[in-house]
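Below is one structure, written out as structure tokens; the observations come after it.
Yeah, one chain of the complex is gone here, protein chain that is, but the others are all in their spots.
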Amino acid sequence: MCDFSEISNELVNFRNERDWAKFHNPKDLALAINIEAGELLELFLWKGADEANQAKVKEELADVFCYAFLMAEKYGFDIKQIMTDKIKLNAEKYPVEKSKGTSKKYNEL
Amino acid sequence: MCDFSEISNELVNFRNERDWAKFHNPKDLALAINIEAGELLELFLWKGADEANQAKVKEELADVFCYAFLMAEKYGFDIKQIMTDKIKLNAEKYPVEKSKGTSKKYNEL
Amino acid sequence: MCDFSEISNELVNFRNERDWAKFHNPKDLALAINIEAGELLELFLWKGADEANQAKVKEELADVFCYAFLMAEKYGFDIKQIMTDKIKLNAEKYPVEKSKGTSKKYNEL
Partner (left out) sequence: MCDFSEISNELVNFRNERDWAKFHNPKDLALAINIEAGELLELFLWKGADEANQAKVKEELADVFCYAFLMAEKYGFDIKQIMTDKIKLNAEKYPVEKSKGTSKKYNEL
């Protein structure tokens, strides 16, 4: 058994011990991901690009991961697979020769 | 080599081939996570809890994961470790006997 | 003098008394709007559509408005004007006869 399923199992145990599956519908998990992403963002507010408190970044980024894992589990997604698929799609949208060194969106390339 | 580092390497290769590391400071990665989280949320707007388009959820959730991985890589975080640490913290904030079956926040338990 | 400029002046005074204009660049104001929007969203997490605490909604929604006003002020936008312009644009994207009673996005109509 490998990383993704290990952590996913840990999260599912945590959730089930608390009988929280009934709250964890996909829509509310999407809200949770956004809320945690907002808390992560707050660590950078009014600050330079590298000035966030690293210990807090660890915690808030971990929260984003936790809810993202729980959503993947809810849908039965294979995280590695959906990421690999998306990287492939992005490689088509952003061919190296066109996108190298520029931060433009694919529809502006 | 296990899941997390495999995917992380794939993402780093993708980024480096395009010379994008220079854009990927922690603050902008936090923005990117929020933007992708917002696109994921949009799939649920005006809809019931389970009515989002699954194929699109796959893509938007994968985007959240990709930028979360890239932020972890930027800081040199061990994703498995920060998640395990956070689950432990949450277990203290939400002891089973107090939090079972309720969606209250820890400061309202 | 009317509502928008009155409130805007109040906010600008509040900001200037604290010498905060130097932090309030457009990018960080966009972060602030997102962070406050996330706090507003949290009041609805794991809850039915009407179950948020109204007193807290008032506060978080007010925060969203405050930073949105400060961003408008930063750019010198006339809030009434940009809203009226956007309503006109949306009326073209969502003609009554096509969009009546449906929550579909304009590109799916």
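Going by the order they are written in, the chains are A, B and C; count residues from 1 in each one.
Throughout what follows, a contact is a pair of C-beta atoms (placed from the backbone, for glycine too) under 8 Å apart; a residue touches a chain by one contact, two chains touch by 3 or more.
The model shown is predicted, which means the values in this text are computed figures rather than measured ones.
One chain is not depicted; across the entire complex it touches A, B, C. Remark: the omitted chain is touched by one listed residue; of B:32, B:57 or B:71 this is B:32.
Counting the whole complex, the residues of subunit C in touch with the unshown chain are 2-4, 6-7, 10-11, 14, 17-20, 23, 25-28, 30-31, 33-34, 37-38, 40-41, 43-44, 47-50, 52, 54, 57-59, 61-66, 68-69, 71-72, 75, 77, 79-80, 82-87, 89-91, 94, 96, 99-101, 103.
Contact between subunit A and the unshown chain involves residues 31, 34, 45-47, 103. Residues of subunit B in contact with the chain left out of this view: 23, 28, 31-32, 34-35, 37-39, 41-42, 44-46.
Keep this in mind: only the chains that are shown with their structure count from here on.
Homomeric contact subunit A/subunit C is classed as same-residue, with over half of its interface positions used by both copies. A separation of 26 Å divides the Cα centre of subunit A from that of subunit C. Annotation for subunit A: residues 23, 28, 31, 34, 37-38, 41, 44 touch two or more other chains.
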